[in-house]
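Report on one structure; see the data block that follows.
Of the protein chains in this complex, all but one are displayed in their positions.
Just so it is clear, A, B and C label the chains in written order, and each chain counts residues from 1 on its own.
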Amino acid sequence: MSIKVIIAGPRGKMGREAIQMIESTEHFQLVAYLDRKNKGRTNESAIPVYEDPDKCFAEVQADVLVDLTTPEVGFSHTESALKHGIRPVVGTSGFKPEEIDELKKLADEKKIGCIIAPNFAVGAVLLMQFAKMAAKYFPDVEIIEKHHDQKLDAPSGTAMKTLELIKENRTAKAQGHPNEIETLAGARGGESEGIRIHSVRLPGLVAHEEVLFGGNGQLLTIKHDSMNRQSFMEGIKMSIDEVMKLDHLVYGLENLLELNN
Amino acid sequence: MSIKVIIAGPRGKMGREAIQMIESTEHFQLVAYLDRKNKGRTNESAIPVYEDPDKCFAEVQADVLVDLTTPEVGFSHTESALKHGIRPVVGTSGFKPEEIDELKKLADEKKIGCIIAPNFAVGAVLLMQFAKMAAKYFPDVEIIEKHHDQKLDAPSGTAMKTLELIKENRTAKAQGHPNEIETLAGARGGESEGIRIHSVRLPGLVAHEEVLFGGNGQLLTIKHDSMNRQSFMEGIKMSIDEVMKLDHLVYGLENLLELNN
Amino acid sequence: MSIKVIIAGPRGKMGREAIQMIESTEHFQLVAYLDRKNKGRTNESAIPVYEDPDKCFAEVQADVLVDLTTPEVGFSHTESALKHGIRPVVGTSGFKPEEIDELKKLADEKKIGCIIAPNFAVGAVLLMQFAKMAAKYFPDVEIIEKHHDQKLDAPSGTAMKTLELIKENRTAKAQGHPNEIETLAGARGGESEGIRIHSVRLPGLVAHEEVLFGGNGQLLTIKHDSMNRQSFMEGIKMSIDEVMKLDHLVYGLENLLELNN
Partner (left out) sequence: MSIKVIIAGPRGKMGREAIQMIESTEHFQLVAYLDRKNKGRTNESAIPVYEDPDKCFAEVQADVLVDLTTPEVGFSHTESALKHGIRPVVGTSGFKPEEIDELKKLADEKKIGCIIAPNFAVGAVLLMQFAKMAAKYFPDVEIIEKHHDQKLDAPSGTAMKTLELIKENRTAKAQGHPNEIETLAGARGGESEGIRIHSVRLPGLVAHEEVLFGGNGQLLTIKHDSMNRQSFMEGIKMSIDEVMKLDHLVYGLENLLELNN
């Protein structure tokens, strides 16, 4: 039996990829689009398009809502879906803690699954978890992240998240030579609790992150290269399957992964 | 209070590195050498040198035996040390299953720790464990290992061990294009259950291993570079500390590591 | 004054990228399409579409023909363009030596430029040239090329071309340990005159090539990553500019590059 899926945000870049993924997965069935700015348009594929989430969730018989909209709109979508017994799979890091708490209660009441994930790229999530684990044994660590030259902020959000996870397990340590001198300011990169982080920006790059752990006579490197938005689809696919088995809210793809060795 | 250590095999390459490590670690104390081919020589450092293990373990008050000899000699050393209540830390992959069982029983009887590790490089052990974990989510995987051009066998033992661990978690899968053609025989590397493994041999290389996991739009790479024998010392150091807390035998450094996220 | 360009093969993947590149380059002007299978269609952009090359080259006042069709069709296009005094820029490795000779004569007669390039990716061409130069000083070399898992042949054409260039400068040498043993057949890769070549195929990869030179205590690596077809546009752009300055045929982008140090 197939899992019936509603997609919110079908015209965005992620939405369009998600439609393709759902249509090419045999046991998934696309049953409706939720598209606030749709203005009454219909689509060729005969899949109904709704502007009003409540109406959508009431009329359409669905198992899962995949929400790829903004945090603002996404919250009310998620809330409404849960109330209608539809399991949300939401890709955002923008919900406030109190919003997540509220959704958690709602999922518990309804005894259905809900997955909220800031990052659906399984590889990036694994990189972060492995980095966190390795930090226990290698307190000397630097991060190099590389992105296309149109990226505005440095370091990247994923690199900063990795940094936070590393800190949870790392013994505080002043790295490098105590009398180290920068003859070119900034050469040693950004710094946080002694950990150095370097941001490379070049045309031709997409989104790459590398965590280097150094020890006497050895180096352990964990690296993730993201080439395009398809990298997120595997995580969404896995989440659609997993949310059906859950009876509560899970925040973060890492909490779906079985990583004990 | 310091941990009193006997080193077996003090004149080998690993032994000499271990002596340095123990002497430079404040809470370790070198109390004797066990050296079968010593021929009555004494050493400058006033640390006693024994040829007979039983005599050594009976006369010297020690906490831990670090054995860096061969599997043949190492087994009787380990057995004798356990009988004398001295905790063995042994670096070998050469013990037979029945030998390990026997040592396991002995450690249980004596209620003391014993650590046997085929690989003391923490980074290499982490690489293998991370690769095993990632294989659950990325069935498409290839291994590239690189060594100096004087290495006899290809692939390396560590790469083959990594391959075995990956197989434990990987869903069987035929990788690559079904009609793939090698216009140069061997170009696609060695093969085992669809996983490809490539061995590079060049002067200038030391010992390097890289596991590449590919998924739609993304790549996850885990890499270990070993520059010299110092890479093993961190694992021996950790084992000396950990063996003091154990009351049984542990085989493999991975079973000492806390890798739950 | 802008350079007036005709594109042959405008509906192919390369053709479409080339149209974008020409339209976004200020001093280039798109003046016609040559499209054999056009079947009388016109296009929205009001740029004339021709099916007959001779008619096209006679009627349209153009400086350069960019031909991104097949070798078969491309040869007659190139010949005809030269006869009409239009400079061809052709991306193919499929012309026979005698065809190139014929075009060479024609360009000489007309005293105009003609550029034929098997590879328009400047980075890939630089990799090959640098590899050729380095081979003079590092006879120990291995090639690793990585592509998506839908590629049929291994090794890649670019890797084989690199191999040929390296051989031109490399002192013959048996690499690796003389008694080297493959415990897994193919682990040491494909072999040609002692040089080893390894082909990795994984989803998530695009097109990557790495040449590793090893010497005592050091390693020199030259690497090219091609992420998408845009990588060819820079070379086509450069060729359009350079073909205007030439009075003869040049085969291979490397012969346009100034690489003396």
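The rule is short, and it goes like this: a residue touches a chain if its C-beta (ideal position, glycine included) is under 8 Å from a C-beta of that chain, and two chains touch if they have at least 3 such contacts.
Note that the structure is a prediction, hence the values are computed from the model and not measured.
For the chain excluded from display, the touched partners among the shown chains of the whole complex are A, B, C.
Per the touch definition above, the residue from C:A8, C:A159 or C:M233 contacting the chain not shown is C:M233.
Taking the complete complex into account, A:R196 is the one of A:K104, A:R196 or A:R229 that touches the chain left out. Interface residues of chain B with the unshown chain, by the touch rule above, are 204, 206, 225, 227, 231.
By the touch definition given at the top, chain A reaches the unshown chain through residues 140-142, 144, 146, 149-155, 160, 175-177, 179-192, 196-205, 212-219.
Mapped onto chain C, the footprint of the missing chain covers residues 121-124, 126-127, 129-130, 132-134, 136-138, 213, 215-234, 238, 254, 257-261.
Heads up, the rule we're going with is that only the chains that are shown with their structure count from here on.
Interface of chain B with chain C: the two copies contact each other largely through the same residue positions, with over half of all numbers used appearing on both sides.
Mean C-alpha position of chain A lies 36 Å from that of chain B.
Centroids built from CA atoms put chain C at 38 Å from chain A.
Note: centroid distance chain B to chain C, computed from Cα atoms, is 48 Å. Each of residues 225, 227, 231 in chain A touches at least two other chains.
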